[in-house]
Each structure stands twice: as C-alpha cells, then as structure tokens.
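Of the protein chains in this complex, all but one are displayed in their positions.
Showing chain A:
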Amino acid sequence: MSAVTTPARQASGGVNVKTVNRIVIYGLLALFAVFYLMPLFVMLVTSFKTMDEIQNGNMLALPRAPTFDPWLKAWGETCVGLTCAGIKGYFWNSIKMVVPAVLISTMLGALNGYVLTKWRFRGATLVFGLMLFACFIPFQSVLLPMATILGSVGRFGVTLQNSIGTSFGLGNSTVNLVFVHVVYGIGFTTLFFRNYYEAFPTELVKAAQVDGASFFQIFRRIMLPNSMPIFVVTVIYQFTNIWNDFLFASAYAGTGDAMPMTVALNNVVNTSTGVVEYNVNMAAAMIAALPTLLVYVLAGRYFVRGLMAGAVKG
C-alpha cells in the first residue's frame, strides 16, 4: 500500500522496492490502456487509409496519405442491401427514433418515480418490483408477441390509410420502435427516478401540500427544478441504450427504409457482393459510434453514474 508506509519498511531499503512497485503498476496500467484503445485506434486509422494502403500496409501504421473519402463514401454512397445511398438516411432514422423514445420514457419515469416515493400507497413496492423485474427479462421472451401485435397494428394502419386517408402513424416502423423502446425502457427510467426521489426530503412535499399545492404543482415547482442531475443521467442512459439497440431494430425494422443505424451498419459490413471496402466499413462503424462516444466524452461522469444506478439497486 502506498498510502501508508511503515517506518520499518522504509529503513530496510523500502524506497527502492517502492520505486520498482510504482514502475510495475504504471507499466501494467499503460499496457491495459493500450488494450482498450487498440481496436478504436485501428478502426480510426483504417478509416483514413486507401484500400491500396490497407492491403499492403500495416494495420497499426498511421495513414501515409490520410484521405477523407471513406467517410464521405460511407455517409453518402455505400450500399446497404440493394440501396446505394450511404448510411446518412439510417443515421437520421436512428435520431428520429431515439429523440422521442428518450423524452417519453424519461418523462414517464420521472412521474412514476415521484408517485412511488412521495405518494406511496399500499402495494407500491409490489408495483415497483414488477416494473423493475421487467428491466431484466431477456427480450427474446417478448419478441414474437410484439411482432404479432405490431403486424396487426400495421394492417389496421393500412386499412385506415385506404379508408380515411391517414394511418396516424400506425404501422410506421419508426413509430413502432419508439413505442417498443418506451415500453421496455420505463422500468429503468422509473428505477432511476425512484431512487433519486427516495432521498429527496419528503418534508418539502408535505409543506407544499399543507399550503394547498396540487399533485402536478408540486411535481413542476418542487421536484422538477431539483431533478437536473438525474435527468441528465437518465437521458444519457436511455440515449445510449436505444441508439445501440440491435435486437428490436432488426426484428421490427430489419429491412426497408426505417432501418436504424445499427442494422444498417451490420448490413454494410456483412455485404458479400463485390470488393469489401474495409476503410468504408470502418468509417461507417465510426459514424455509428460517434454519437454515443460524444455523449461519453462530454458527460462521462453522468454516464458512469447511470450505469451504476442501473447496476446497484436499492
């Protein structure tokens, strides 16, 4: 332990041992840093190389003549399935799906957390337990019924479209995905807000009640202004999870125009027609990773806190 060094050890040449220890520790830490950075580094340098350089050069070498072409090609030209218009459309699909899904699930979570902590009723723990368990189910166990329901809703949407001229978004894959992510996300958002509001002084709520404030007034005037940190944590957590989702995306929007980014990326990489353009693949992967990486870089502290809150209940 470096924190406390007993005098006895220092006297017997401990300083030397200590130096060696420090070198070993820093060496190991640096080695692991390389391990974690390597794939990202390789992905990044490859995305700036020409195909020629990839085939003849070294994976770890920096690009000799950095080119931005693979990025442009991935964004605007590469083939996803049979459509060759780049991944930009799918990137926007993901945005269109993520933003409403995150906002709705977060708002619901905040309200649920507020009710479950400040307006407790008989059976509240059971309700929370049931919602909490829903976070942990393998989604395979609901995948098929949801597909069936979404299929029926889609057919109903077509009927509406034919009879009254609008389907109200029923059967639209993006709407479907927003719905699915809200349904299977409220467990987590409720958990986050419940744990946060649990520590929030109930006296304040009581005092406001005595003064005649209503349920929603208390929520808006007292709870919300004090919830900024947990909002950031929840939004980041939901954003990362929904952006990165692949299972729901491939099951409910695996083909067609509404495909989200993750599915499109998988299609780009696993296309077997023609020459495999590794630099374009890597650029596409980088583009898919950028939004969540950006969030991580900008708000890493909150990101970690969200993961922890998801892991340590109580």
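Everything below uses one rule, namely that a contact is a pair of C-beta atoms (placed from the backbone, for glycine too) under 8 Å apart; a residue touches a chain by one contact, two chains touch by 3 or more; residues count from 1.
We take it that contacts and distances are computed from a predicted model.
K.L.:
Out of "Menaquinol:cytochrome c reductase cytochrome b subunit", "Carbohydrate ABC transporter membrane protein 1, CUT1 family", "Aspartyl/glutamyl-tRNA(Asn/Gln) amidotransferase subunit B" or "Butyrate--acetoacetate CoA-transferase subunit B", what name does the UniProt record list for the absent chain?
P.N.:
The record for the missing subunit names the protein "Carbohydrate ABC transporter membrane protein 1, CUT1 family".
K.L.:
Tell me which of A:N16, A:S141 or A:N162 is the one touching the absent chain.
P.N.:
In the complete complex, the chain left out is touched by residue A:S141.
K.L.:
Please identify, in ascending order, the residues of chain A that touch the omitted chain?
P.N.:
Those residues of chain A that touch the unshown chain are 1-4, 6, 25-26, 28-29, 32-33, 35-40, 42-43, 46, 54, 58-60, 108, 111-112, 115-116, 118-121, 125, 127-134, 136-146, 148, 183-184, 186-187, 190, 202, 205-206, 209-210, 214-216, 240, 243-244, 246-247, 251, 262, 265-266, 269-270, 278, 281-282, 285, 288-289, 292-293, 295-297, 300, 303-304, 307-308, 310-314.
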